[in-house]
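For this depiction, one protein chain was excluded, whereas all remaining protein chains were kept in their positions.
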Amino acid sequence: MPLDNVVFWVFAPLSVATAIGMIVVRNAVHAALFLVVNFFTIAVMYLLLDAPFLFAVQIVVYAGAIMVLFLFVIMLLGVDRGDAPGERLLGQRTTAVILAVAIVAELATAIRAGIGFTTRAPGGFDAVNPGGNPSALADVLFRDYFFPFEVTSILLIVAAVAAMVLALRRSKSLSQREIETHAGDDLEAYGLAAPGAPGTVGEPSR
Amino acid sequence: MIDAPRVELWAILPVLMLFGGGLIALLASGFARRAAQAPFALFTLAALAAAAASALWLWNRETTTALEGMVSIDRLAVVATLALCGIGAFGAYLGFHYFERDDFRRNEFYALLLFALGGMALLVAAADLIVVFLAVEVLSLALYVMTALTFRRGPTEAAMKYFLLGAFASAFLLYGVAMSYGASATTSVQGLARALTGVGGSQPLALVGALLLVVGLGFKVSLVPFHMWTPDVYQGAPSPVTAFMSAATKVAVFVAMVRVLDVAFGSLAWDLAPAIAVLSAGSMILGSVLAIAQRDVKRMLAYSSVAQAGFILSSFVSPEREGIAAALFYLISYSAAVVGAFGVVMLISGGIREQTGFERFRGLGRRQPVLAALLSVFLLSLAGIPPTAGFVAKVLVFGAATSAGYWPLVLIGALASVAGAFFYLRVIALMAMQEPRGVDIADPSPLPRLVLAVPAVTVVVLGIVPGVIVPLLQEAGVLTW
Partner (left out) sequence: MDWVGWAILVVRVAIVFFGLLISVMLYIWMERKVIADMQTRVGPLRAGPRGVLITLADGIKLFFKEGITPTAADHPVYAVAPILAMFPGFLAFCVIPFGTSVTLFGREIPFQLADLNIGILWILAMTSLSVYGVVLAGWSSGSNYPLLGAVRSSAQMISYEVGMGLALVAVLMYSGTLRMSELIAAQDTVWNVIPQFPAFVVFLIGAIAETNRPPFDLAEAESELVAGFHTEYSGIKFAMFYLGEYVSTVTVAAVAVTLFLGGWRGWWPFDGAVAWIGPLLWFVLKITAVIYVLILVRATLPRMRYDRLMNFGWKVLIPFGLVWVMITGVVVVLPQEYGNRGRYIAGAVIVGAAALATLVAPLFSHRPASEAEPGGQPEGREVRA
């Protein structure tokens, strides 16, 4: 058996097991950790498929950045020790199972009927990767797809602005007039103007 | 060393104007958070005018794709961009008035508006599914925040709901892109069209991809059953934002749907038409029926927009391309009416604590005859009663559906229109026939009334002489690839 197959049969079951574990465990941090391991096994799959660049990106971005922030949030919110909330929506679990089965069946038939690339066979690895995987990828990313690449930067700007606009509302960005408009209203939900706090009640408006 | 890509920036000049304007407005609002917002509003209008002018400049260009096949240059995009700029101008003015009235300075509003419009202008020109996805994300992110911009509990909750369900829909969209790539080894709209034509037999993978794309896009235009967010978000969002997003999102996403369904998956049209018919019928029926039960004007308009999405979609069952012009006309008449309607609602609702229950509108005809008249015109157009544009629009889309042989769909549409007429006319009756109660909190300023007369006139003129734009739209509807 070639080495690739050995690696695959070690990591593929691990991948499935961690995916299931992530859903099954009740502790939020454990679930996040299962997800990290799962990302790692997926990364190994990329490596087996001769996509080392994707392997590195998968680890740097998902395991190294996103999941750390996830853990960060979980730890800061302190939702880690409590029991996971029970079924909030009635029949959610049943529906989820049915839909999951449906999508597996759908994918199976779809893939079986028109297995991938119906119009042309995928090229060989070396043929589509002249000069190695990273530089071939750079070729595609910065030439054929340079425009989506640039649009992504706009997307990130919008996302950053969005987050900042939403986060700033709590702080000193509200004017006196705005605070009066909201006094005793729903702003206390944000801890901005507690009822009876000095300056909010019984003070004449400007 | 890789070859440099062809960078034909002129092809996306309208998009660049909007994004550039957004960036400038953003920087300015960062340095002048508490400054007066009038310059921002004026700057936004200027950016929109520049974008519209550059879109017009593209009208006579040869139909082709640019930027390595990522965006298309054609008249469909031009018409849609012009419509978007118009809607954006009204959104900017209404927002200016809304925030100015309460001295609620949110100068980021203009940057976000321009970013959203930039995303939409990109979406209508997108010739690659990846660009479609990115554009949808850009406009969605901007809209989520615009929804929450007043930071009251209602808008915040609405934005949260919009965001969570929107993220869910994005996943469908992306999954659809992945499936389409799996079926054709390309993400380009043209490439998909080429790959899928002439391949015999059914193509389940491509079909699944197309359906997932329809789900993802259908969420944005609130088709049943992906409409769950619509009433809450339309009601919770500030009225000018609702006016903007209800019109502009529909224009942008439906035009993108034209490209995806009629061009990329054009060869699967016969397979997809039943699914589209079901979505369309469901939206028409459920939107109309649920709108009847509403006691809040914004909520009612939200459900009506679900029904309107169904009407627009009914023109998509036509595999011939004549449906495109019908859909475009419907989109334009719907946009004018819905922007105007939400604009009037904004003026009546009285300030940032919006009160839009039916009792606010009781006897409005006595107190605010102008506003009542304007709202009546808009509602009549939405109902599709002549001589408004809504009537012509319905005739056109039903004509397209009939010619494709989907007369049951047309029948359902006609019934839904009748049900729709009931709830629109009920509001008009409420305004005209009943005695006013409570205090009048309507906005007395004259300028917004004048501005809102523009969509009213548009609706009436298009209803009487639709010929002024229909030939143009038919030209825009010709997609040569």
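So that you can tell them apart, the chains are marked A and B in the order they are listed, and the count of residues begins at 1 in each.
Heads up, the rule we're going with is that a residue touches a chain if its C-beta (ideal position, glycine included) is under 8 Å from a C-beta of that chain, and two chains touch if they have at least 3 such contacts.
This structure is a prediction, so every number in the text was calculated from the model and none was measured.
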item: Sole contact to the chain not displayed, among A:48, A:71 or A:159; value: A:71
item: Absent-chain contact - pick from A:7, A:22, A:56 or A:107; value: A:56
item: Positions on chain A contacted by the hidden chain, ascending; value: 27, 29-30, 33, 36, 52-53, 55-57, 59-60, 63-65, 68-69, 71-72, 75-76, 80, 132-134, 171-176, 179, 199, 203, 206
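Just so we're on the same page, only the chains that are shown with their structure count from here on.
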item: Separation of mean Cα positions, chain B and chain A [Å, integer]; value: 28
item: Chain B residues touching chain A - in the complex, by the definition given at the top; value: 2-5, 7, 19, 23, 26, 33-34, 67-68, 70-71, 102-105, 108, 111-112, 115, 118-119, 122, 128, 130-131, 134-135, 137-138, 141-142, 144-145, 148-149, 151-153, 179, 182-185, 195-196, 199, 202-208, 352-353
item: Chain A residues touching chain B - in the complex, by the definition given at the top; value: 106-107, 109-111, 113-114, 116-120, 122, 135, 138-139, 142-148, 151-152, 154-155, 157-159, 161-162, 165-166, 169, 173, 175, 177-178, 181-182, 185-187, 189-190
